[in-house]
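Of the protein chains in this complex, one is absent; all others appear in place.
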Amino acid sequence: MASVSIVGASGYVGQETLDRVLAHPALELYALGSDSLAGQTPATLDPRLGRNGWSRMPRFITNEAVLHAGADVTFLCLSHEEAAALEPPSRGVVVDLSGAHRFADSQIYSDWYGFEHPRPGSLGAWSYGLPELSAPGGRLVANPGCYATAVLLALGPIAAEIEPTGVVVDAKSGMTGAGRTPQSSSHAGVVLENVSPYKVGAHQHAPEIAAQLGFAVTFVPHLLPVRRGLLATCFVRSRGSDLRAVLEEHYGASHVVDVLPEGVVPELARVQQTDGAEIGVFEDSLTGDSIVICALDNLGKGAAGQAVQNVNLLFGLDETTGLRLSGVLV
Amino acid sequence: MASVSIVGASGYVGQETLDRVLAHPALELYALGSDSLAGQTPATLDPRLGRNGWSRMPRFITNEAVLHAGADVTFLCLSHEEAAALEPPSRGVVVDLSGAHRFADSQIYSDWYGFEHPRPGSLGAWSYGLPELSAPGGRLVANPGCYATAVLLALGPIAAEIEPTGVVVDAKSGMTGAGRTPQSSSHAGVVLENVSPYKVGAHQHAPEIAAQLGFAVTFVPHLLPVRRGLLATCFVRSRGSDLRAVLEEHYGASHVVDVLPEGVVPELARVQQTDGAEIGVFEDSLTGDSIVICALDNLGKGAAGQAVQNVNLLFGLDETTGLRLSGVLV
Amino acid sequence: MASVSIVGASGYVGQETLDRVLAHPALELYALGSDSLAGQTPATLDPRLGRNGWSRMPRFITNEAVLHAGADVTFLCLSHEEAAALEPPSRGVVVDLSGAHRFADSQIYSDWYGFEHPRPGSLGAWSYGLPELSAPGGRLVANPGCYATAVLLALGPIAAEIEPTGVVVDAKSGMTGAGRTPQSSSHAGVVLENVSPYKVGAHQHAPEIAAQLGFAVTFVPHLLPVRRGLLATCFVRSRGSDLRAVLEEHYGASHVVDVLPEGVVPELARVQQTDGAEIGVFEDSLTGDSIVICALDNLGKGAAGQAVQNVNLLFGLDETTGLRLSGVLV
Partner (left out) sequence: MASVSIVGASGYVGQETLDRVLAHPALELYALGSDSLAGQTPATLDPRLGRNGWSRMPRFITNEAVLHAGADVTFLCLSHEEAAALEPPSRGVVVDLSGAHRFADSQIYSDWYGFEHPRPGSLGAWSYGLPELSAPGGRLVANPGCYATAVLLALGPIAAEIEPTGVVVDAKSGMTGAGRTPQSSSHAGVVLENVSPYKVGAHQHAPEIAAQLGFAVTFVPHLLPVRRGLLATCFVRSRGSDLRAVLEEHYGASHVVDVLPEGVVPELARVQQTDGAEIGVFEDSLTGDSIVICALDNLGKGAAGQAVQNVNLLFGLDETTGLRLSGVLV
């Protein structure tokens, strides 16, 4: 059993990571960090954590204390700027679920994240962990963004088969993707009966996608009146390959990513509350261009699920250990 | 006062047209058609129609009877195939809110609508009525589709200023756009917590858009967990013009379509239950491509509102007469 | 034309009041208050206010400045505590849309609102303005709460006909009822796919209802994943009267409140974005108890619409002047 610490456990991503850790046969919760809840019992966050099964869970401590707890695995579930500023634990696997270590080039932070990276020299030590495309390569893992994950699952395997200019991605996300801190844009009075394009052509996942694909895409995210789930509709032009065949080949052995049969569209309901993803491939009748659509849960494969998947790989476990993958809920 | 008949008044589009007619100072309801409600009072459709203010409203009669009623204006609110099959009234203005008369080329019906047009010779007599781009030209008016309206409002004025290849439209519609007849795809158990791409690259509004713009776009519509409202996110490449300036110039005098200030995104809440539209213009930071986003109400500017706007123009009235346009509801 | 000032115009209730004032034939906007937007143009709040039709609207000024502007009508759209603390304008009609002046007994504020009323001696000068039950009686009007309005419309006319003990009200409100300030409980990530009972048996509208009815009811409000609209399901036992007949008689001449035909349930869609209300009357098959259900828009009849209705009465206008009442939108 490996011991696990979670820094920033009271946010959406932190709680969701806790969920996976509690169900994982080879991980054991060791320390739970939250500056706002330090000293409180886990049940303060969620009454389910006060039930019998989890009665021996540790109380929240400060994030700083967690960082020095010396666990085998540390998940960083903080804001980009907070994660960028901290000195990661000197031992064990560290998975950063923020964007603070996804780029080798620190200039990206000034240009897209709104802050100067305080530790630019450390960026080279982190590897980008998207198991289906780039396995995590060391003890420091930058976990991909939710939009980036969906787009890269859809386009990564076919990046060399499509025209690199003119690629368009229209993405839609559920509201848990906006984080737990209340904001005007996440107020239900605004979100319901709405669909909001935001950071149009200016979202920080665009350079993340470009860095991995090797070329830039036009990227517009939208907020949906949906709790969980994310859909990326990607528009590309094949250079001649059968894109469906390439994707089916790439994901043929995966238990995480599924290429749907012809004519079947990805559906949020089938990926919500799971760590899997679905991909559909279509062709436009008029223009002949291809449309590759990826659905996943922004908190699952788009965050906590992928973080645990990365840890599984680093520990030599089956990559699906402890993930939420099965079931045929309606 | 011009007399008005509505054929197919019990569907979403029919009821919404009735709403505009009842509020219109120069239109008077004359006959109300519905094969399923023939013989019933209007209150059977909606209890509001049984209140005092509307106590003298006519009972529903059959659609066939309405067609021979001889009104000054007839609104056809039927399915595509039903509307294609009927002989329009021989006098008065006729506005078809279905797609049955939007194309000169009858082949489109076989290819995209799933039926042979039964009266192909009649198609040339209809004009396409999208007031901001192509004013209705005779007594027979084909009212544009909801998606087509949004895309054409966004792209029509700049069609000559953008590269005609590689244009992408990702559209999202509220569920009243799916019509009132219950179907598996409109069941709330499927729609809630979901966003469903459908007819991917194969929706019948794609050839409608192409016919008006003069070039084809890649088009993917999605169903939203939203009652009313439609958003079209359009991705284009300028040939050099300032697209915002062209759009602002084009709509400068309009009281129906509003080009939003820089940085402001269209919002469904501001167009729902109205007959107006909002347009936002953006540029992608990485690719430099332009993004033009149009929001409207699928039943307003996307159907009933535009139908009445067309009638206003044909009768020489102010185009906004009787439309739902004002207000700053939250 | 009477001049109008709005204090706290940037909240949901304030903006909605502005909407009614702009459409009112006998009211003219004079001053617009918002401490957070003072100095800004109205378009900062909503881009629609920057369009041609409203180009001569005044900029926002501070709430304090508005209070001294000397308008013929002043609408107070502030929090309970802010409204309680201020000295109302010394002339003109003042309508307080908060709860700060709904009770003669200042003890209610300590017990239910969480603050000592700072001006208890002033409470007697205000009248409770619920036109269908208690017309506003002077220039200072306390506008009823949204839940209280729905419950009182349902139960007020039959208060003497029902058993005063054992009355239960289960109410459900859309999220604009929670105010525009972001809070954890209004975060869409919590609200979607949820229905949240809150302040269970402890909501401040309970004493408001009791004060008007003359007896207490058990009251539980719930938050719905809905933008606008409120439904109050009231459970009562008749003392023998035909409750439907009493209600139909009471509202027979009203153009604001409609008692629905037997078997028809109130529907939010028919009252949303309006200033009207619908009432349905039913009987339980097993217990014989009566169920009276009232639907209204929390921002319409539940706030801004009723405020304007009160002003209309005080100015001797038709009570529906400027209200949003007509239409048969789907």
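The first chain written gets the first letter, and so on, giving A, B and C; residue counts start at 1 in each chain.
Just so we're on the same page, a contact is a pair of C-beta atoms (placed from the backbone, for glycine too) under 8 Å apart; a residue touches a chain by one contact, two chains touch by 3 or more.
Because the structure is a prediction, the values reported are computed rather than measured.
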Residue touching the undisplayed chain, where the options are B:98, B:176 or B:306
B:176
The one of B:12, B:30 or B:282 in touch with the missing chain is B:12
Quick one: which of A:1, A:125, A:160 or A:264 touches the chain that's been left out?
A:264
Where C:1, C:200 or C:245 are the choices, the one touching the absent chain is C:200
Given the contact definition stated above, which residue among C:12, C:60 or C:235 touches the chain not shown here?
C:235
Looking beyond the chains shown, say which of B:53, B:124, B:138 or B:189 touches the absent one.
B:189
Considering the whole complex rather than only what is displayed, give the residues of chain C touching the chain that is not shown.
165-166, 168, 170, 172, 174, 189-190, 193-198, 200-202, 206-207, 210, 216-220, 222, 224-229, 231, 233, 235, 237, 265-269, 272, 280, 282-287, 289, 291, 293, 330
Across the whole complex, list the residues on chain B that are touched by the chain not included here.
12, 174-176, 178, 180, 182-184, 186-193, 225-227
If the hidden chain were put back, which residues of chain A would touch it?
12, 15-16, 18-19, 22-23, 43, 46-53, 176, 180, 192-193, 227, 255, 258, 260-261, 264, 269-270, 273, 278, 299, 324, 326-330
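In this text, only the chains that are shown with their structure count from here on.
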Cα-centroid distance, chain A relative to chain C, in whole angstrom
43
Please tell me the distance, in whole Å, between the geometric centres of chain B and chain C computed from their C-alpha atoms.
35
Touching two or more other chains, which residues of chain B qualify?
193, 227, 269, 330
